[in-house]
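Missing here: one protein chain of the complex. Every other protein chain is in place.
Presenting chain A:
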Amino acid sequence: MAEIVLDKVTKRYPDGALAVSDMDIEIADGEFVILVGPSGCGKSTALNMIAGLEDISSGELRIDGQRANEKAPKDRDIAMVFQSYALYPHMSVRENMAFPLRLAKVDDATVKQKVEEAAEILDLTQHLDRRPSNLSGGQRQRVAMGRAIVRSPKAFLMDEPLSNLDAKLRGQMRTSVSKLQKQLGTTTVYVTHDQTEAMTLGDRVVVLRGGIVQQIGSPQFLYDHPANLFVAGFIGSPSMNFVPATLEEGVLKSPLGTITLTDRVRRLAEAADAPREVVAGIRPEHFEDAALVEETHRASGATFTAPVDVLESMGAEKYAYFTVEEELATTAELQELAADAGATDVPGGGSTIVTRLSASSEAREGQQLQVWFDADRIQLFDPSSGRNLTYSG
């Protein structure tokens, strides 16, 4: 167990490409930290630098207060779970899990005991003498976890450990990873590009973009108070709706109608010296079928009426999709997010507003629907810098 500190850690490749830039993260002992971001954001590079598999160009990495930049991976006492599992195919499950202990010259009796303990925890006892090639994806994943936990390292590093599993198994394994980490209380750094994993697993989430830390905070904090457009668009599923708007005297003119901002939002925007042209962001869950909103509550929001393009009924809730006449807000950040999600491949996919309605809504596809949204939950962003103008951290 250990605390890991990244102090202005930078990775620059020989060809000049900057993979990670001035990364400052303090990971407390026993904490579960998630590094999240779209592909190519430098999250795996950061993890490899903590592991010692890649050199740090500048800055300092401290493990338990000691500079670790020059330490070889084997001397850092950190275990890693790879995306591909990287099991040794010529060894049985037992030998795979015993490998780190054998290298550490642990005596045979202790090796046997520790491997069996780990196998017990991970439900692998009956597979100990099989070869990795005879195991299912989920079992292989557990063997990889077993190999990491068996020697009680200072910290675990996990590089998208669940991304090769199918959706159902991924959900199950997500829960067991979380349980295991709490049970062992070992500092864990977990890399993923899946915002659901980031939201559900971590004590704290680090959002990365282009090698630069965008924001660090608890999942709920990032969801409620994104520092910029990128974080706002990345965290949350379905993601936040963004519309271009003009802000004048506390009144917001947008494709969703004219909205009078609440005092709280107006004060924040004024304090942030908001420009006239802004990007307004509203999460799908802050919309509701106007018919289901109580009269007294209605005043605190605004409504718009539009035909429902597509209605997805999920049982517990309904997702209604609307098309807005005007172009939706596009900035570099949002384009990057859209590209990462593959949305650019879907023609017209970018000009849709997603709303989450109660299951009791009587919305029908193709029919007009009056939709209410909470004006107090609107977030305003600067279109040029992406900064959140209503940030209240």
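FYI, a residue touches a chain if its C-beta (ideal position, glycine included) is under 8 Å from a C-beta of that chain, and two chains touch if they have at least 3 such contacts; residues count from 1.
Everything that follows uses one rule, which is that contacts and distances are computed from a predicted model.
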Key: Which of "Membrane bound protein complex subunit mbxG", "Glutamyl-tRNA(Gln) amidotransferase subunit A", "Sugar ABC transporter permease" or "Response regulator receiver domain-containing protein" matches, in UniProt, the chain that is not displayed   = "Sugar ABC transporter permease"
Request  = Using the touch definition up top, pick the residue from A:4, A:41 or A:79 that touches the left-out chain.
outcome  = A:79
Remark   = Among the options A:58, A:110 or A:134, the absent chain makes contact with A:134
Request  = Check each of A:16, A:65 or A:89 against the chain that is not shown and name the one that touches it.
outcome  = A:89
Note = Filtering A:53, A:272 or A:324 for touch with the omitted chain leaves A:53
Key: Chain not shown, touching residues in chain A   = 51-53, 72-74, 78-80, 82-90, 99-100, 103-104, 131-135, 137, 140, 147, 151, 157, 164
